[in-house]
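Showing just some of the chains, left in place.
The first chain written gets the first letter, and so on, giving A, B and C; residue counts start at 1 in each chain.
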Amino acid sequence: MNGSDVSILLQALPYIRHHARATFVIKCGGEIARDPEALEHLATDVALCSHIGIRLVLVHGGGPQATELSRKLGREPEIIQGRRVTDDVSLEVTKMVFAGQINIDMLGALRRQGLRAVGLSGVDAGIVDAVRRPETDVEDPVTGETRRVDFGHVGDIRAVDTRLLCKLLEEGYLPVVSSLGGDDEGHIYNINADTVAARIAIEMKADKLIVLTNAPGLLEDPADPASRVSHVSARRCDELLRSGTIQGGMVPKIRTLVEAVRGGVARAHILDGKAPHSLLVELFTKEGTGTMVTTRDEEKRYLDE
Amino acid sequence: MNGSDVSILLQALPYIRHHARATFVIKCGGEIARDPEALEHLATDVALCSHIGIRLVLVHGGGPQATELSRKLGREPEIIQGRRVTDDVSLEVTKMVFAGQINIDMLGALRRQGLRAVGLSGVDAGIVDAVRRPETDVEDPVTGETRRVDFGHVGDIRAVDTRLLCKLLEEGYLPVVSSLGGDDEGHIYNINADTVAARIAIEMKADKLIVLTNAPGLLEDPADPASRVSHVSARRCDELLRSGTIQGGMVPKIRTLVEAVRGGVARAHILDGKAPHSLLVELFTKEGTGTMVTTRDEEKRYLDE
Amino acid sequence: MNGSDVSILLQALPYIRHHARATFVIKCGGEIARDPEALEHLATDVALCSHIGIRLVLVHGGGPQATELSRKLGREPEIIQGRRVTDDVSLEVTKMVFAGQINIDMLGALRRQGLRAVGLSGVDAGIVDAVRRPETDVEDPVTGETRRVDFGHVGDIRAVDTRLLCKLLEEGYLPVVSSLGGDDEGHIYNINADTVAARIAIEMKADKLIVLTNAPGLLEDPADPASRVSHVSARRCDELLRSGTIQGGMVPKIRTLVEAVRGGVARAHILDGKAPHSLLVELFTKEGTGTMVTTRDEEKRYLDE
């Protein structure tokens, strides 16, 4: 830095004060972890947040890498309605990719920034208590026929226990949680990472849930990247979901954000995780980036800021 | 249990008193984790130890599983002098197998016993601070020629930081550590699990280091399983190593145990991890199992017990 | 122990898990403390419970020994309806026998097991706040005549303060409380030990109240020791008391157990304290021993276990 840059620092001060001692749960997808540059950007953003006193929990899955490893092992993964059918081989792949490859890569990137990160999964200390998803009727998008699907070792969350996470934050550690879950019988389940992040955020009464994805946010016109909605209420999301304006992979994402704010998380964001430093741009500029979902009450507070 | 079994319980009481509030570091190899029955035996043994107040840290590697995955991915692992040459692909395999597959399997087995286990690796919170192993001259056991070997992402331990482990034990958690390490640049290293266990045991001033392996202990006559030495001093180990009585894979194991007791660990054991409940037999019977290494001073204390 | 005994240990593991971190209040009568073998059995049972993480408070009286000392001092104790009329001399005897002789004997036996026991009475730190029992009309069981009795320094409990007990448990000590009480004027009272134990158990929300006595439990047919009722609900106890099925010394005991479970203690037991290791048999076997009283709700939970 040079002397004149110092005034930039001071412009950040009101934002720093605003976020000090807040708790954020950040979910990042596998596509960030596999891109070294994006991962380093994320790690520096996280380091800055951590140094100004924000308490952070990172949550990640790793779909793309799991697909890749499956294929290397000669097995094409079966994905139905965006959820991976997790047979025995697939569960091994998921464990290895999530808790081994990606989690360790993230720890490495964070340690490079001087952070004391602790890699965990939902299996650790009973953080995610899950139950095997029951067989489900699924309509074939092509034939329109319905068939009964057993998703295998896919789990639904029964409860979340954040005591270990809170204790680690209190001691100055940064927890990084891969989206596996377990039960009292010792079974391991593949769990949706957005849902894990949302449930942890709700349980910890987090100030923000931030979902980093590879889309710029919610678009009014999916064909027009310039039509990004920067702020939307949970009620409006309901309407947009009902009317079909929100489509494809954005549907479950927005549902998860809405669930989070209704569960007590003040603000839930969806950002483009691969846009450079999108996390900091969201936190330190007025215009922000991506889309923020809030309840009506929080919306008023936001507009008053 | 029936009423008459109760008297057996009471015979355990002196051992329970003896071990109460002790700290044990237990290293178990990949061959245990891959055998569901052996893993369940270990988990029950660990559960019993934990319930009677022993503070436990588990450390594991996972060589056999790593070899297996490498082969599935079409690459024959190169192993020189018992150490895996760890190229880029091999490092990914190691991360996935150690921190993903085996660590999660162990957490599942421990949770089934009601234990609050926390899976970690040496990368977490800087537990293992490592440095890349320099290129080494290695003699070809067949040709007798010397060549220079780059072991790749194999690391040597520079320092061990057990603060997170101590905090977790204090809070009633059971840490399970896979033998990876890292450095401040964010590099990840494959580290020998016996060495990680020994260094953690030394740093924590553990009462016992217990290495579970697939041998019955140190044999006076390697050909005769009945020639097991149940107790040996560190000095006697030096002699046996010099004289070549100890051979093969037992050489580095015994060296590690000797290093541990000289570093301040009271007693270091090598047990057959696949013999049913060998851990409990060691802890709760006078004759024990496997081989115990101690310093001279501790030997006297042991003989007085 | 020998190697094969280890499997017995493991059969105890589910029970150990079940009882871990539970709080038990155990009342033992004078007849155990005066029998060195019974006392040693109790001490080993208590040691085992303590080592597996059960938090224990022992409560005792000492009627037989008090009677004996009274007679040695040339005074025949007057006992009306099972309660000792406590004149000045008798109070001195009670203090000396309860807080001096028996309490110290128990501390000695527990210390021999390596336990850090702390001897207290209800007078200490205001544990038992008592009030002198008012004069009571008592029917002479022989003549049927009613006369007014002043029980002297016999006290009824006004309040119980368990802060010191909780602090001692937290610090790893084992409190042993003799059944005396006091008031703010400094008066000392002789209090019924079963009642002290029950009130402490209620106040501490103990998981179990266990009354060790010299009877095998509640018998359906008092003449037939084989007619023991192993489990009974509080409501059924009411009926049995009303119908006169429960008789003699068992009446106040069962009333106290009922009062305890209605006050929030999950399970209340009456065991034969002189049957060898009856405490462990109750805790570590399915069939148990003695009689367990529960509320209806807890009964269901018990039957589901």
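Definition applied: a contact is a pair of C-beta atoms (placed from the backbone, for glycine too) under 8 Å apart; a residue touches a chain by one contact, two chains touch by 3 or more.
Nothing here was measured: the structure is a model prediction, and the numbers come from that model.
**Q** Given 3 shown copies, how many make up the whole thing?
**A** Number of identical chains in the whole complex: 6.
The criterion applied here is as follows: only the chains that are shown with their structure count from here on.
**Q** Report the topology of the inter-chain touch graph, choosing from line, ring, star, complete and other.
**A** Shape of the chain contacts: a line, open at both ends.
**Q** Of all the chains, which has the CA centre nearest the overall CA centre?
**A** Given all protein C-alpha atoms shown, the central chain works out to be B.
**Q** Between chain A and chain C, what is the separation of their C-alpha centroids in Å?
**A** 56
**Q** How many angstrom lie between the CA centroids of chain A and chain B, rounded to a whole number?
**A** Measuring from centre to centre gives 36 Å for this pair.
**Q** Per the centroid of Cα atoms for each chain, what is the distance between chain B and chain C, given in Å?
**A** Those two chain centres are 47 Å apart.
**Q** Which chain A residues sit where two or more other chains touch them?
**A** none
**Q** Of all residues in chain B, which touch chain A in the complex?
**A** Touching chain A: residues 69, 72-73, 92, 95-101, 103-105, 107-112, 114, 116-121, 123-126, 164, 167, 171, 173, 180, 182-188 of chain B.
**Q** What residues of chain B sit close enough to touch chain C in their complex?
**A** It is residues 1-3, 5-13, 15-17, 20, 44, 47-48, 51-53, 113-114, 277, 280-281, 284-287, 289 of chain B that touch chain C.
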